[in-house]
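Every protein chain but one is kept in place in this view of the complex.
So, chain A:
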Amino acid sequence: MSLLQVENTGISFGGLVAVDNVSFSVSPGEVFSIIGPNGAGKTTLFNIVTGVYRTDRGSVSLAGEKVAGLAPHLLVKRGMVRTFQNLQIFFRMTALENVMVGFHLAERSSLLSDLLGLPSVSRQNRATREAALALLERVGLAAYAAMPAGTLPYGALKRLEIARALASEPKVLLLDEPAAGCNAVESEAIDNLITGIASGGVAVVLIEHDMKLVMRISDRILVLAEGKRLAEGTPEVIRHDPVVVSAYLGEHGAREAARAQG
């Protein structure tokens, strides 16, 4: 059964139809990638799904329940968490604190107990700190824990965002270009991280330009062009789809994809 179901959704800005009648569904444990040239509407589609943009076209369901129109923080409560293409990091907090904020919903405390500094708050702080450290270790950033996030290198920040997202224990995780600006080693680490997350039963939706990465880890791929669905299928099908190859990958991309497939 699919966990995230998006049906015939779309949105226009002024006269421009940014996303037009797009549908897809993702199951638990699946890596579902959305690719397409710049301006194809990938991030806009993410923004519709995660409640940043509101639209009255089509529907978005999470575990069978309609969630369109819910504010982003309420979608997190339902298990849908995302990362951002343009990093959204708490730059003045340490790397560890960034991940600790991710545990916000799981933390049991009230404004009053926080004000009074009750022992329960200290216990909660310790528990959150340990859990956040474990997540930092999982994404390979434990060494940065005490550093202000603003001083971390770009590739590390991408993984920090993923760690923070994982802290919310998402059922559906939407990653917007997690490997952008990363070198080959970092990109490999992100590759392993994403497959690991999916094998834990999380439905992963991925926007990514790194075709090697996409072809290697995706179960299915949706190709968008000018806001419309161009094709959908397994990496094998997409790679050989002549429409996709000519519209998006080009000859160079097709060669690279073939090489990645080995």
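A few notes on this one:
One rule holds in what follows: contacts are C-beta pairs under 8 Å (C-beta built on N, C-alpha and C of every residue); 3 or more make two chains touch, one makes a residue touch a chain; residues count from 1.
In this text, contacts and distances are computed from a predicted model.
Not every chain of the complex appears here, and the one that does not is recorded in UniProt as "Branched-chain amino acid ABC transporter permease", selected from "NADH-quinone oxidoreductase subunit M", "AtzE family amidohydrolase", "Branched-chain amino acid ABC transporter permease" or "RNA polymerase sigma factor". The chain not shown here is touched by just one of A:42, A:164 or A:212, and that residue is A:164. Interface note for the absent chain: among A:71, A:134, A:184 or A:237, the touching residue is A:71.
Residue-wise, the contact with the chain that is not shown comes from A:105, picked out of A:16, A:105 or A:184.
Here one chain is not drawn; of A:13, A:91 or A:154, the residue touching it is A:91. Chain A meets the missing chain through residues 50, 52, 71-73, 76-77, 81-82, 84, 88-93, 97, 100-102, 104-105, 107, 109, 111, 113-117, 121, 124-125, 128, 164-165, 167-168.
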